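Here the complex is missing one protein chain, while the rest keep their positions.
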Amino acid sequence: MAEYAKDYTLPELMAATVAREFKDGEIAFIGVGMPLIAASVAKFTHAPNFNIMVEFGAFAYSPRRLPLCVDCAVNCERAYWTGTLRDVMSAQQAGFVDVACISGAQIDKYGNLNSTCIGDYYKPKVRLAGSGGANDLASSAKRTVIMMRQEGRRFVNKCDYITSPGYLDGPGAREKAGLPGGGPAAVITTMGVFRFDEETKEMYLEKIHPGVKLEDIKASVQWDLAVSPNLEVTEPPTEEQVLVMRTLDPVMVYLGNGRDVLAGDFERFIKMFEDSYPVMTELLKKKGMI
Amino acid sequence: MAEYAKDYTLPELMAATVAREFKDGEIAFIGVGMPLIAASVAKFTHAPNFNIMVEFGAFAYSPRRLPLCVDCAVNCERAYWTGTLRDVMSAQQAGFVDVACISGAQIDKYGNLNSTCIGDYYKPKVRLAGSGGANDLASSAKRTVIMMRQEGRRFVNKCDYITSPGYLDGPGAREKAGLPGGGPAAVITTMGVFRFDEETKEMYLEKIHPGVKLEDIKASVQWDLAVSPNLEVTEPPTEEQVLVMRTLDPVMVYLGNGRDVLAGDFERFIKMFEDSYPVMTELLKKKGMI
Amino acid sequence: MKFEPVTGDKGKAKPLANKVMTAKEAVSTFIKEGCYLGINVSAAPAALIWEIVRQRIGNLRVVITSQIGMSSVLLGCGLVSKLEMAYNWGGIEGEDRVFRRAAEHGVPRPVELEEYSNFGAALRWQAGAMGVPFMPTKSQLGTDIIKYNPKIKVIEDPYNGEPIALVPASNPDVAIIHAQRADEIGNVQCLGLYGNSDVLARAARHVIVSVEEIVTQGEIRRMPNLTTIPYIYVDAIVHAPFGAHWRESNYYYHHDLAYGLEVYKQWATKEGFDAWVEKYIYGTKDWDEYCKMVGYDRLYRLMQSEHRFQKYGEVRW
Partner (left out) sequence: MKFEPVTGDKGKAKPLANKVMTAKEAVSTFIKEGCYLGINVSAAPAALIWEIVRQRIGNLRVVITSQIGMSSVLLGCGLVSKLEMAYNWGGIEGEDRVFRRAAEHGVPRPVELEEYSNFGAALRWQAGAMGVPFMPTKSQLGTDIIKYNPKIKVIEDPYNGEPIALVPASNPDVAIIHAQRADEIGNVQCLGLYGNSDVLARAARHVIVSVEEIVTQGEIRRMPNLTTIPYIYVDAIVHAPFGAHWRESNYYYHHDLAYGLEVYKQWATKEGFDAWVEKYIYGTKDWDEYCKMVGYDRLYRLMQSEHRFQKYGEVRW
């Protein structure tokens, strides 16, 4: 295997860990943000035939710059197909999407996610974005990979609102509800990697990120968290993985404080985009993709 | 008004009569055959902004030759839009089609049409084409215009099979069945023009073609046919109408025995098509359409 | 890239691989005795149908919307046990005696019919493409289409309490489609109108597309909006120029009416049909031989004539 990176950040570790969830030849449904970086890492390293569907109607694009949103012009770049949201969503509902990445502000032990509100729905303490496509991905993708920040109140006994279905209330519940997709396969957080027990559908800790303490993870989870008997430390990113991340996202828009850097700085932003043309062209050439 | 043609055929009379059912600015859903000729007559004479949707996915085409089928390459010629059958049918179901032309082998007094079978459905005496789009047009177009040959057994008390809905079993029946379209507005046959009573929804004879006897019409209708108190003779085609017909269909494919002429005669067929280019271009120019 | 057999191992999506093969390979690999076969009408996949006849693959359950002639070739050869359809007739070519013989007399074999309106039939593929069990429509209500087809269910719309018809999803085992162009990995671009090719391909388990031209992936990517069927749905690309003859392929050549009318005359009797099939299908070993029998001079003339009227990307005045 390739060499591990000597120096990497926590977001880079997370992105690399998500990237390892993606297999060559798979079709993924990816929003923007860190999952997109992970998808690109997969494509440029171990999974060259890994292809991405984008929510607002694009497939298998191969851009030479960072996509900024799911309806972004970048998603058309060198795409095999562009069109409507319904066509992409229909493909997913019909079972053509192998893996999708979603997130949320709360998660429960069955992997149900809340991205709608904290507190009462009609009098929210914090109002969040709403489902967007997250519910659709969680309903129909063959499996989902969940990325989350892991902080105090996020791993809850009961979500204030279930936006995106995990295993609902346990074994058999997805089938009973009529959901075609397979449900969550992994939860990758700032602290570790979680999976779901095949029988009970309950989340358990599989891997712990380097330097994170088990007691801190347990303290951040409201229920009595099961831990794998073979608990391992998360594999670090490889040199190559980190190189791809830094090539695609040099200002760390998704992997660091890039948004603070770019806010109001048009010259810096446009330079980031324009610089990416030769750099990404070279990467694509090196990988035999053009 | 324009001058009437001194010499014209029965199909030309029928096509002109159908053409007069079309109003400027309307959207029509037209199959091939004589209704297409009628639509072109309307467009080149009194209704320049009359536009045609074609079943397999084209809109507002403006060809310089005779379309041969509803999925014909000709229908793409100078079209504003080409795409799918569902898009055209959806537009119709949503109420965007003002008028549609359909036909059948049997019709009853409520304008219900049979184009599926003569005799028992499971043991048909004669098996026919089936609905195709006829049922869809009859269900959803704001009004339909029916063209038929009028012979012995075609105007029946009860259709052997109702393929395309007229007024079903009378007033209120379409609404009760959930049909959005308005139902048949006129039936134009080889013998005359029929309309439907606003109250009873029963068909009555409004006009009789020149030279046809009322008793012959009555004899060809199984029920006791009502006749308009103001029974008129059908207006003959104008010189201009006939000119358009003969320009578009010089070999009388739809208006005469052209199919017998062309069967197996490739040179004659290709010449018909190729000759139509300069002739139709001239007509379009004359009408200010190009 | 070389042809490698395509498997569905990694999911429903077909791989990004070279899928170019001959009609013979494609038909023998994907179309099996007794399978559920979807056929699109715009454009009509004549080259693929002729090949099914050559390979004598029978007991097919065929699903179409409206077909002119091509489905009747299968009916007349006795290869169809059931036909799900909106329309099976000759259009401008007139009465379809092959269909009449099958439906009225069970000749050469009985065929079960299941009927819809054209929109109803198309929505079945749309439901299949979307992964839902049905689609709603206002077509077919109040008529004998529903009376004789219990698969169309009329329910009370829960929003307004009005009747609405549901048609069940159709997911063919194999779809055969003719289109204008594709790249070698199976991204298909239909030009002009294309009926229901998009949803048929998405609904079917396996998809064979014959095309007028094979183009580069770069050409596909120039205008991704034109991609009607992305590669993930496609198992096989068959290069078959004039592959819809005697029907048309938009912008490539038009309907050969002189030929179609003559064919229908011959098909008026069973003997005539059998003789026609013997000569034009069994008598040719592949589509290229069929084209030679029709005559490339004739086919080329059809193309030249079409280009006089229209070429894609141009407006000709």
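The letters A, B and C name the chains in turn, as written, and every chain counts its residues from 1.
Methods note: a contact is a pair of C-beta atoms (placed from the backbone, for glycine too) under 8 Å apart; a residue touches a chain by one contact, two chains touch by 3 or more.
Bear in mind that the values here come from a model prediction, so they are computed numbers and not experimental data.
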Touching the absent chain when the full complex is considered, from A:Pro11, A:Pro48 or A:Pro180: A:Pro180
Residue among A:Gly152, A:Gly211, A:Pro229 or A:Gly264 that touches the chain left out of view: A:Gly264
Options A:Met89, A:Met147 or A:Val242, residue touching the unrepresented chain: A:Met89
Which of C:Arg56, C:Lys153 or C:Lys285 contacts the chain that the document leaves out: C:Lys153
Which of B:Ala5, B:Ala58 or B:Val242 contacts the chain that the document leaves out: B:Ala58
Touching residue (missing chain; options A:Arg127, A:Arg153, A:Lys213 or A:Lys286): A:Arg127
Sites on chain B contacted by the missing partner chain, in the whole complex: 23, 25-27, 49, 51, 58-60, 76, 78-83, 90-91, 93-96, 98, 140, 142, 180
Absent chain, residues of chain A that touch it: 32-33, 54-58, 63-65, 68-79, 82-86, 89, 93, 112, 116-117, 121, 124-136, 139-140, 161-165, 168, 173-174, 177-180, 253, 259, 262-266, 268-270, 273-274, 277, 281, 290
Touch residues of chain C, complete complex, unshown partner: 130-138, 153, 155, 157-160, 162, 164, 166, 168-169, 190-192, 218, 221-226, 312-315
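Definition applied: only the chains that are shown with their structure count from here on.
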Centre-of-Cα separation between chain B and chain A, whole angstrom: 57
Where chain A and chain C are represented by their mean Cα positions, the distance between them in whole Å: 40
Touching two or more other chains - residues of chain A: none
Chain C, residues touching no fewer than two other chains: none
